[in-house]
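Starting off with a structure, shown below.
Heads up, one of the protein chains got dropped from this complex, but the rest are sitting where they should.
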Amino acid sequence: MLDFGTITTATDQYLHSVMPTQAALLLECILVALCAVLAYVMLAIVMIFMERKVCAAFQCRLGPMRVGVWGLLQVFADVFKMLIKEIISIDRSDKLLYNLAPYLVVMSSVLTFSCLPFAQGFQVLDFNIGVFFIMAASSFGVLGILLAGWSSNNKYSMIGAVRSGAQMISYELSIGLCILVIVVLSGTMQISELVEAQRDGWFIFKGHIPAFTAFIIYLIAGNAETNRAPFDLPEAESELTAGFHTEYSGMHFGFFYVAEFMNLFIVAGIASTLFLGGWAPLHIAGFGAFNAIMDYIPGSVWFLGKTFFVIWLLMWVRWTFPRMRIDQVVSLEWKYLLPIGLVNLLIMTICVVCGWTF
Amino acid sequence: MNPTFIDTEKFRAQMEELRRNGMDFLRDIIGMDWGEEGLGAIYTLENSSTHETCEVAVRCTSRETPTIASVYDLWSVAEFYEREVYDFFGIKFVNHPDMRRLFLRNDWVGYPLRKDYDESEAINPIRMENEIPEDVQRDYEIAEDAERELYVKQTNKIFGDQYIINIGPQHPATHGVLRFRLALDGEEIRKIDVHCGYIHRGIEKMSEKMTYPQILAFTDRLDYLSAHQNRHALCMCIEKAMGIEPTGRVQYIRTIMDELQRIDSHLLFLSCAAMDLGAITTFIYGFRDREKVLDIFEEVTGGRLIQNYNVIGGVQADITPDFARKVKEFCNYQKRKIEEYNNVFTYNTITRKRMIGVGVLSREDAISYGCTGGSGRASGWACDVRKRHPYALYDKVDFKEIIYNNGDCYDRFLVRIDEILQSIHIIEQLIDNIPEGDYKVKTKPIIRIPEGRYSAAVEGSRGEFGVFIESRGDKSPYRLKFRPMGLPLVAAMHKILKGAKIADLIAIGATLDYVIPDIDR
Amino acid sequence: MKKPEIKSIPYGEFKDNETLEALIQEINKERTNVLVGKLDELINWGRSNSLWSLTFATSCCGIEFMAVGAARYDFARFGFEVTRNSPRQADLIMVAGTITHKMAPVLKRLYDQMAEPKYVVAVGGCAISGGPFKGSYHVLNGVDKIIPVDVYIPGCPPRPEAMLYGMMQLQRKVKVEKFFGGKNRKLSRRDMTDGPIIVTNVPTSETDNK
Partner (left out) sequence: MEQKFTYIGKIADTIKSLATGLSVTMREFFTPKVTEQYPENRKTLKISDRHRAMLYMPLDEEGNNRCIACGLCQSNCPNGTITIKTKTVVDEETGKSKKVLEEYIYDLGSCMYCQLCVNVCPKDAIAFNNSFENAVFDRNKLIIKLNK
């Protein structure tokens, strides 16, 4: 299987050979940042297009059809429009925070995004507390949302932001517990090792019942983290017009829009890394030939395939269910998901201690 | 049927007497301007158990300071009806707690439905400045730092210093241009103030200058989701007054179309309720199937929404040859699809959690507020006009009046779903037996109604729709009043909303199922 | 002269090409260089295919607008399905329904709150001229009295196809605009704060009621 690490190492060595260390480092940083942002944007466009088509299919309609073949260019048109749309500055808003908020949200999501392992060695940062870092980076997006709601000087935005705060902080707990289940199972927090450990079998199979429960809880909590239906209360179209980003126009709104979709990608990406083996191919013990064929499929295809499958699952959920009420959202977390998650963690620990895992 | 006028002094005692005698449903208050004889109002009452009706007319002689005693404590809905009469006629209701205008801006000059109202643009031009609510008092002070110009301190008489948010007029969940001002405590609603009139089009005033066939066109646009039933009511009223008896064929067609319209409206209700609760997919499913009804409408009447079908003495055009086949096809299709909505939305845990026990309207309140239609029946009040005062063919067909008893959002939702099935049941009984005959009775070219008062009521898609005509023998009415289906529902909002959250407001608004142009007229 | 193209309907079959051609001539009075012209085309392509409308409906036409969004007619095919509830994020306002005196300031305010470039489509008789309620004391006879209208879609209410047709007309209008060196603001800040704008091309009282 292709190890992406060899390419990056070669590039690194070449750069070091032609220029001083500091310059090489700087250049590498810029290159990596460019790649990350470019990939981020491209994936966002793919995601938005996918959302519109999938949603249409669930609703018996066709979705974008007329811009490009099968509407393929639809999202590009939206991006061009968005880029030149006027950005309104709101009278009597907190200008600094108001302008900062969308960047905070996007930064948090780019930062988390760049930690995802796309293939073997195809990862910006791989250190021993990778999972922990992802959690930390993803959780400061809520700060941007709170600031956006606060600084807009709009009552709808304010209510949306407060809802968002309550919701995201609650569901962070469940996400943490689900990730802990996997950490307990694998004994590491380093992402490359986590994936490596799944080469002979994905954690969702290895950890059987507790891992599966953790997967489901993770998907529910992840859906809530990304503010998507049935947890889209901070935006709640029919209640708060557009929630925390009511007052944002043009590209500022575009940032929130893109970040929402990319957070979904990130949640799905983490789910596929932790539970479905990331870039590790599907291996079934005993089927040697089958496993060999699977190995020919590149790791990034595996990763993206699994991620998009999870995304599709989440879209399916989104386009089926009605929205919940804020007290129900919070009670779902504290009365159901959190206790179940704790018990689940206990079960997993017992399983690991007794060696009842595959 | 000319009721005697009651003096304004004796009026209050008389009304109390009537209320004690079981007249617990105030159908409508019709403001009147009898010209020289003075201003006044006609109260139409009904006994909710015996269905006995009566009319009380009260007249005050003074045109400058007309006053009538308020009856808002006897019938809760009178609070809004009286505000409407005040708005249009300038009659002050003594002891009314909140005598503000209901529809027009508070800086409006004059009372439009009075006969001597001056309509000129100069008096009431289009005012482009924002309306300042009457309950808000603004104090202007010069701020300490000269940078800022003026410091505005706002005090509010209704809400005090509670946290107020505005929902509407442009808001996705108000189904049009209704406006609520809410006082919030966190997510909980403490108080609500409803503002109507953002689509008040003055239909009743315009009607006084138009001929009867011309007025017919307005009824379609009142509540566009019961366009057919509204028009049915007005045609019925005029036919009754002129002594025209429509043929059997017409009655069959009208009944079938009424029920199709009801299905259409309930499907839209279901879709919009789902959308308000965030289930956009169910919304699309509902609309997908609604198109099938609209196809039938378009085939027969030529209009999808505004059908223009009933005319005085019959219908505009005969049904098409394959009408019966298409309707039967649709009925069979729709029966299957109800199951789909139920599976994806109605029985869903989230939906049930959002709706069960939310926004309870008790039976007493439903009657007192006059909440007819599905909302009233969900509270256990058998208020279906089709059963109470049968018209057209409703005494000949077999159907069940759907009644639930909890009065919460979920019951209001279920009532409509079941009513779709009942409507299909009615249609199936009629569709194969449409008798031959003329689709229209010949009428005189100019339609005049003999002097007198006439009224008719039908069961619209969302309640009792009434028409009241006072004629002086001309080709246009002296006074025409439509009983709105939605106004009582909106009047009951503040009662229903006790202790609800913002999200509940949306669910309650969606399930009460009002259409704003019908409220505002 | 460049002619805006719309898939599936030939240029000649569109109505009111005269007004559009006059508009093109008006806009292209000054010559621009090729590069800027190409960029403009790209931007206009983006703008015209991404018209997000404000969910604004007052009466009957609003229901037909919802029908356009639903499965049968599906304006998502054009990329219009992203209806925004906040005027800040919307590109066009479809005035669907009667505008009364009480609603007029609200509509104007909504329009002012929208970010440029913004467009207005008057849907149905009421929004175009007051329609059935022309003679009423409380109805605004045409929204073009308070906000500039780009496309008029007649009908009472117009059927969904007619609305789609109107949207395509708007696309054509957007496609001939100029971003660089063109007029990107419909109203100056001064106009926005002042009272109603006077639009002059409203037909005179000849066809009015009284």
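By letter and in written order, the chains are A, B and C; residue numbering begins at 1 in each of them.
Note that in this section a residue touches a chain if its C-beta (ideal position, glycine included) is under 8 Å from a C-beta of that chain, and two chains touch if they have at least 3 such contacts.
Note that the structure is predicted; figures quoted are calculated from it, not measured.
J.: What shown chains does the left-out chain touch?
T.: It touches the following shown chains in the full complex: A, B, C.
J.: If the hidden chain were put back, which of A:Leu27, A:Ile45 or A:Cys60 would touch it?
T.: Hidden-chain contact among the options goes to A:Cys60.
J.: Would you mind spotting which of C:His138, C:Arg159 or C:Lys175 touches the chain that isn't drawn?
T.: Per the contact definition at the top, the residue touching the missing chain is C:Arg159.
J.: Among B:Arg83, B:Arg114 or B:Arg288, exactly one should touch the missing chain; which is it?
T.: Going through B:Arg83, B:Arg114 or B:Arg288 one by one, B:Arg288 is the residue touching the chain not shown.
J.: Mind listing the chain A residues that contact the chain we can't see here?
T.: Counting over the whole complex, chain A touches the hidden chain at residues 56-62, 65, 316-317, 319-321, 336.
J.: Name, in rising order, the residues on chain B that touch the hidden chain in the full complex.
T.: Spelled out for chain B, the touching residues are 210-211, 213-214, 216-217, 281, 285, 288, 298-303, 306, 308, 311, 316-317, 340, 343-345, 347-350, 352, 445.
J.: So which bits of chain C touch the chain we can't see?
T.: On the side of chain C, residues 6-9, 15-16, 19-20, 23, 71-74, 77, 125, 128-135, 142, 144, 149-156, 158-162, 164-166, 168-169, 173, 201-203, 206-210 touch the unshown chain.
Definition applied: only the chains that are shown with their structure count from here on.
J.: Which chains are joined by the largest number of contacting C-beta pairs?
T.: B-C
J.: Distance from the CA centroid of chain A to that of chain C, rounded to the nearest Å?
T.: Roughly 38 Å separates the two chain centres.
J.: How many Å are there between the centre of chain A and the centre of chain B, using C-alpha atoms for each centre?
T.: Measuring from centre to centre gives 48 Å for this pair.
J.: Where in chain C do residues touch at least two different other chains?
T.: Only 70-71, 85 qualify.
J.: So which stretches of chain A touch two or more other chains?
T.: Each of 59-61, 237-238, 241 in chain A touches at least two other chains.
J.: Would you tell me which residues of chain B are touching chain C in their complex?
T.: 103-105, 112, 117, 119, 124, 126-131, 169-172, 176-177, 197-203, 205-206, 209, 217-218, 221, 224-225, 268, 283-285, 287-288, 290-291, 294, 304-306, 516-517
J.: Which of the residues in chain A end up touching chain C in this complex?
T.: Residue positions touching the partner: 52, 56, 59-67, 71, 73-74, 76-82, 84-88, 237-238, 241-242, 245-250, 253.
J.: In their complex, what parts of chain C are in touch with chain A?
T.: 7, 42-43, 45-50, 70-71, 74, 76-79, 81-82, 84-86, 88-89, 91, 113, 115-117, 179
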